[in-house]
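Every protein chain but one is kept in place in this view of the complex.
Each chain carries a letter (A and B) given by its place in the written order, and its residues are counted from 1.
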Amino acid sequence: MTMNSNLSSSESAKKAAEVERLSQKKDVRNRWLLSLPALAIIFFAAAGPLLIVILYSFLTPGDYTGVIWTFTTETWISVVLERDFFDETLGWADAHLSIFWRSIRLSLITTILTAIFGIPTAYFIATRSPKSRNIWLFLITIPFWSNLLVRTYAIQELIRNKGVINNFLQWIGLTNEPIEMMFTDFAVGFGMTYVYLPLMVLPVYASIEKLDFKLVEGAYDLYASRWQCLRRIIVPLVRPGLIAGSILVFIPCLGAYVTPQILGGGNQLMFGNLIALQFGQGKNWPLGAALSLTLMVIVMIALVYFVKVSSGENKKNG
Amino acid sequence: MARSSLFNRPFEIKRIPSFQSIALFTFVGLYGPIIILITYSFNSSASLGVFESFSFQWYITAWENEKVQEAAFRSLYLAATAATIATIAATMAALATTRTKKFRGMTLIFVIINQPLMIPEIVTAVALLVFFAMIKIATGYTGMLYLIIAHTAFCIPFAYLPIRARLESMDLTLETAGADLYATPWKTFQRITLPMIWPGIIAGYMLAFVISLDDVVISEFVKSAGQETLPTYMLGQLRRFITPETNAIATVNIAVSVILVSGFFLLTQRKK
Partner (left out) sequence: MTTNDEAIEIKNALKVYKGDTDVYALNDVSLMIKKNEFFTLLGPSGCGKTTLLRLIAGFEHPTSGTILLNKEDISLLPPNKRPVNTVFQNYALFPHMTVGGNIAFGLEMLGWSKSEVASAVDEMLELVKMQDLKNRRPAEISGGQQQRVALARALAPKPQVLLLDEPLSALDLKLRKQMQIELKRLQSETGITFVFVTHDQEEALTMSDRIAVMNEGKILQYGNPRDIYHHPENKFVANFIGDSNFLLADIQNGNAVLTDGTELKLSKENKQVSNGQKSILIRPEHVQMSKAKGSKKAFEGKISNIVYFGTDTHFHLELKTGDDFTIRKQNTPNEGTDFEIGAVVELTIDENAIQILND
C-alpha cells in the first residue's frame, strides 16, 4: 500500500465517523420535532396550567371570583388549619380534614371491594378457553368505556328512594318506608366500586393470563392444598397485576368528582368536590388551587408507595 | 353453588372454589343496573317507578328537545375534532418514541405525553379553568377552541398507546427491507409503515373519540356559557330532575360506546 491510499483511507474513516455522528444527531432532532405537536398541546392544555395553579395558591382570593395579586401563605395554612373567627387562634380545619379522611377511607374501601370482586372475575376470565375468553373480556371492557356519568346514573336509579331496590323491597312488603341510601358514604362507595371495577379486573387478568399453569400443577404435585396453592403460588405471581389494579382504582377514587357529586350530594363531599366548590359557590380560587396541589401530593405519595411495594416485590422474586 | 357433589368431581387444576360464582355475580352486578336503565328508557309512563308498556316516546321527546340536539351535535363535533388532532399528534409522537435506542429526553417525552393520565382529572380541570379564564379576559375570545384543545390534550395519551403498541409489535426489518429494495424513507413510510400501523391508528382514534365523548369533568369546567356538551347537559339534569328522557339519552350514549368499543376490539384482536 502506498502512502497515498493510506491517507485517503484514514480520511474516509474520519468522514464516516463524522457522518454517523451527524446522522444520529439529526435522527434525535427529527424525533423531537415529530413529538413537538403532541408535547405542545399537552403543555398548553394540561401540564402548563398546573404551574399557574401553583402561583394562584399563593394569591389572595378576590371579592367576587378570581384573585387579587398580593402574595400570601394564608391559603396554604387554611388547608389544614382554621383561624378562629374571634380570637385568631389556630385550630384544626375539621371540615377539610374530615373530607380528606373520607376520601382516603372511601378510596381504600373501594380498592379492597374491587379486589374482592375483581380477582375472582379476572381469574374466571383467564381460565376460559381462548375463544370465549375474548367474549368475557369484551363484556368487562364495555362498561369500562361507557360513560362514567351514565353508569353512575344507573346506580342512582337503583338505590334512590323511589328506585328499583326500594320499590322491590316495598313491593314484597319487607319495608313500608324507603330505605335511605342516596347521599350516604355507602352510596358513594357502592357507586365507585361499580364504576371502577373494570380497572381492577383488566390488569389482574393480564397477570393471570401470563401465569404458567404448569407452576400450579407443580404445586399440586408437591402436595399443596388448593388454599396453599392459591396463597403460595398464584397470589405472589399475580401480585404485579394486583398492584397495578390498585393504583388504577385508588388514584381516580381520590380525585373522583362525578360519582360523589351525584350519589353523595352536598353533604358527603370528597376531595374533588371540595376543590370544585372553591371555584363555584366557595369563590375562593386560591384555596381551590392549594387543595388541588394537596390532592396531587397525596396522589404522588400513594403512587410512590405502590411503586415501592411492587419494586420491593420484584427484588424478592428476582 | 347448585352443584353439590364437590368430591365426586375430577380434580381440575385451574378451579378455585367459589371464584366462578363470584365472577358470575360480578357480571350480573355490572350489567344489572345498565339493563334496568335501558329497560326504563322504553317505559311509556312518566313515573320512573313502574314499568307500564313499551314505547319509544322518550326517545322522541329527547330528539325533539332542542337543547339535547344541540348538545349532542356539539359533543360529536368536539369528539371528532379533538380525536382527529390527537390521533395525528399521537401518531407522530409514537413514531418518534419507538423502535430506537434510548435517546436523550425520550423518557421526558414519554412522561409528558402520559401526564394527563397521571394527574387527577379534577386538578387538570380547575387548572384549565384558571388558565383559560386569564386568556378569556385577555383576548375576549370565548369560542369552542378552549374545549377542543383541552379535549385534544387528554385524548393524546389514549390515542398514543395503541399506536405505540402496534409500532412496537411491527417487525423493524420490514422497513429495512423496503430500503433494501430501493424505497426512499418517505416511500417506505407511505408504502410499508403506514399501512402496517393503520389498525393501531384507527383503534387510537376510536379510543380518543370515546374518551372525548364521555368526558364530563373537564368540559364542565372549561365550557363557556351556552356550550353544553351531552354529558354536561346530563349532569345538569341529574342535579335537578330526572325524567325517562334521561334514560333514553343514556341508552343512546351506551349504544354509541358499545359500537365504538366493538370496533376497537375487532381491530386489536385481529391477528397482527
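Assume a residue touches a chain if its C-beta (ideal position, glycine included) is under 8 Å from a C-beta of that chain, and two chains touch if they have at least 3 such contacts.
Note that this is a predicted model, so its numbers are computed, not measured.
Trainee: Sort through B:Ile36, B:Ala133 or B:Met196 and give me the one touching the missing partner chain.
Mentor: Only one listed residue reaches the unshown chain, and that is B:Met196.
Trainee: Of the residues listed, B:Phe11, B:Phe54, B:Tyr182 or B:Phe241, which one is in contact with the missing chain?
Mentor: B:Tyr182
Trainee: Mind listing the chain B residues that contact the chain we can't see here?
Mentor: Spelled out for chain B, the touching residues are 171, 173-174, 176-184, 187, 191-192, 195-196, 271.
What we mean here is this: only the chains that are shown with their structure count from here on.
Trainee: Cα centroid separation between chain A and chain B, in whole Å?
Mentor: That gives a centre separation of 16 Å.
Trainee: Quick check on the complex: what are the chain A residues that touch chain B?
Mentor: 27-28, 30-35, 37-39, 41-50, 52-53, 56, 66, 116-118, 120-121, 123-125, 127, 134, 136, 138-143, 145-151, 153-158, 162-164, 167, 194, 197-198, 213, 216-217, 220, 226, 230, 234, 251-252, 254-255, 257-258, 261-262, 271-272, 275-276, 279, 285, 288-289, 292, 295-296, 299, 303
Trainee: Which stretch or stretches of chain B touch chain A in the complex?
Mentor: The touching residues are 11, 13-20, 22-27, 29-34, 36-37, 40, 48-50, 85-86, 88-90, 92-93, 95-97, 100, 103-106, 109, 112-113, 115-116, 118-131, 133-134, 149-150, 152-154, 156, 160, 207, 210, 213-214, 216-217, 221, 231, 234-235, 238-239, 242, 246-247, 250, 253-254, 257-258, 260-262, 264-265, 269.
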